[in-house]
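Inspection log for the structure reproduced underneath, given as structure tokens.
Missing here is one protein chain; the remaining ones are kept as they sit in the complex.
And then chain A:
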């Protein structure tokens, strides 16, 4: 089996327009959640979110590109540009033929659906722009990255709701580990903050109207975010031979299905994914210092996740840190695991554990060290990143410092 390392990272989300800016904001415990600015916001009962601010598509793309790029594709292309530039890789010949793009997204071009439904239903028009389908399809972002960088290997998009990014990065990891590819571009992207995208979530009544407070006894729901994070995964010997800067090693991955309920999480399903990732990586519980939690801020997720961690880690659960950065960037749904991997890399490279901000009251059902409100300096060698999706689909990654 080949070893897999990360040699490039890129991002755009409510915390910043680059991976570096995002990690700085995480280290400062900055909250990127605020009032939503979007059409018909006054008809929404949920009016906060982790929106990308100060982003003007025309600054990055020409008119023809914008005609084809939904916001989720724009985010993915910007993050990919940063990640691939950092990796220093260029793609031609055999490397181009092997390297693909595996991205996670839950909704794809939600803004495009929303705008064009308005056109035909609200405005009563009988004609839509010819690029609606290529713009909204879930694989558009992966395809545009492949075209931009000449990536001709295995490329596809994974849609497993809130686990999409972790499932996607897990596939990229396995493609390299098995020897099929020496490099993969992977991560996730989501742009669901539009009227229809939020209205749909309102229906479930799991959204907070004021803040995302994971693990806090007074938590009252999740807050949506948007954005993308993209990484370059590379076979270790290939990266070493060319002297690439290695950000972290991906050492394990596991996925499980609860097979029980379409929305309620299961402790057993989560625990099997966590212990599966450790087994895959050859890790013992004591080896893990930090877990980037799924930590949505809902009553159900947070207590179930803490119970699963307690089950898997036993007494070591009290020694490890577990934080949810969704408190800062919101829940990016299909893109969330990718942005959260930045917190994992921050911990491994810089020894800075991102906090759970907005934490106010201890909850006996979440009695773990959730790194409340302020980042912490700590030597971290091994981290896990949890993702537990609606539909009971769980995906956990394990990373190690290099």
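Basically, a contact is a pair of C-beta atoms (placed from the backbone, for glycine too) under 8 Å apart; a residue touches a chain by one contact, two chains touch by 3 or more; residues count from 1.
What we mean here is this: contacts and distances are computed from a predicted model.
The unshown chain of the complex is recorded in UniProt as "Acyl carrier protein AcpXL", chosen from "ATP-binding cassette domain-containing protein", "Acyl carrier protein AcpXL", "Alpha-glucoside transport system permease protein" or "Putative membrane protein". Touch with the chain that is not drawn comes from one residue among A:127, A:205 or A:379, which is A:127. The set of chain A residues touching the chain not shown comprises 64, 67, 127, 129-131.
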